[in-house]
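All protein chains of the complex are present and in place, except for one that has been dropped.
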Amino acid sequence: MIAALTVLAAELPGIATDVAEALDEHKSGGLPQLHQPDFGPQLFWLALTFVLLYVIMKRVALPRIGEVIEERKDRIQRDLAAAERLKGETEKALQAYEKALADARTNATSIARQTRDSLNAEVDKERKAVEDQLAKKLADAETSIGATKAKALASVKDIAGDTVVSIVGALTNLSVSKDELDRALTSGSDK
Amino acid sequence: MAGHAAENHGPMAQFEIKRLVPLELFGYDISFTNASLFMVLALVLISGFLILAMSGRSLVPGRIQSIAESLYEFVAGIVRENLGEEGMRYFPWVFSIFIFILTLNMLGMIPGSFTVTSHIIVTFALAAMVWIVATLIGFARHGVGYLKLFVPDGVPLWLMPLIVPIEIVSYLIRPVSLSVRLFANMMAGHTMLKVFASFAVSLPVFAKVFPVLFTAAFTGLEFLVAFLQAFIFTVLTCIYLNDAVNMHH
Partner (left out) sequence: MDPQAAKFIGAGLACFALIGAGIGIGNIFGNYLSGALRNPSAAPGQFTNLLIGFALAEATGLFGLLIALIILFG
């Protein structure tokens, strides 16, 4: 036990130098990131560059980009609105065109019908006139035929009377007057 | 020591800060280091790119302009989704955070360059800024009522002594988790790339192709991580801001 302690005691300075060496190594070798004397310059330059960067970004760079993007957005919005308007107009024009077309079609049909109707009416009128004329001519012809017939019939009576008078005269040597004959004929035809 | 030989080529050598122009201000060290160089480079690249891209201001964007616009729309989308239209007030700030971290991450992917975001002090400063700004906005908008954030709705009263401390701790730990996430991702990725690349040196000739192929594939993944971490940092910034602005819990 004592021997062990004395050995330890003898070793102690050695361990101490080991630790000291290790610490020394830590100071010189060490992790570069934990080397404290380097902190000052890094912080100073970081603050300087970051503040400058922030000011440049805020004052110059970002407003420019934002402006352009905003402007483009506006422009696109405007263009879209214009396109929408033009589309509306096109639709209106199309509707107007279609309406005009339909109107023209109905117009055309009505004109055609009118023409047909008027033509029909004219034809009817003319036909009627011709028919009237024909009917009148027919009636005239009939009356004239009737008159001629009556006249002819009258003439036949006269001729028959004359013939009877001459036959009676030849056969009987009697002279029959016309009035007697007429009486006889009418009474004979009355019986 | 064994470490000395590897000091200049070890996987951690890429994170070392080198003072390019020693400067001092009121007794404080403000030397222009390689980290400062890349921060300034990022600032110049971002500003130059965005201003150049928008110089035309054409209604029909060209190639560069549409990149700038899609960056804008991307971050604006995150802000709108988390904070609503009202949150667009904070958009320039969120955009600056996103584009700064993204550019620093991407610059770090160039072989031989320096990754600023692989330093805990940088990421912690950014996260602390986010946390402080969010907390200030919260107290400015809701006054003392902002403390209600630590008292979630619908929790039985007897659970409160347990829940409230947890909520407070989780709120206080936010800058730590936010910064460590970014820092550890960038550092682990770059360390791993370096470790595997060093295998290409130490392995026998016939096996050298495997670490090279792996490194190439892993570089692709690292690009994804570089973007993803910038995106996550931005989304979480918006979520913390949303807590402060709208107090939805």
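Note that the chains take the letters A and B in the order they are written out, and that residue 1 is the start of every chain.
The definition used in the following text is that a residue touches a chain if its C-beta (ideal position, glycine included) is under 8 Å from a C-beta of that chain, and two chains touch if they have at least 3 such contacts.
Model, not experiment: these values are computed from the prediction.
The chain not shown here is in contact, across the full complex, with A, B. Remark: the omitted chain is touched by one listed residue; of B:M12, B:A125, B:L149 or B:L193 this is B:M12. Checked against the hidden chain, the listed residues B:N34, B:S113 or B:T191 yield one contact partner: B:T191. Listed by residue number, the positions of subunit B touching the unshown chain are 10-12, 78, 81, 177, 180-181, 183-185, 187-188, 191, 228-229, 231-232, 235-236, 239.
Within the complete assembly, residues 18, 22, 26, 29-31, 34 of subunit A touch the chain that is not shown.
One rule holds for everything that comes next: only the chains that are shown with their structure count from here on.
The distance from the centre of subunit A to the centre of subunit B, each centre being the mean of the chain's C-alpha atoms, comes to 64 Å. The part of subunit B that touches subunit A in the complex is made up of residues 1, 3-4, 7, 12-13, 15-17, 19, 23, 25, 28-33, 35-36, 39-40, 42-43, 46-47, 50-51, 54, 57-59, 61, 65, 68-69, 72-73, 91-93, 95-96, 99-100, 116, 118-122, 125-126, 129, 183, 187.
Note for the complex: subunit A touches subunit B at residues 25, 29, 31-35, 37-47, 49-50, 52-54, 56-58, 60-62, 64-69, 71-72, 75.
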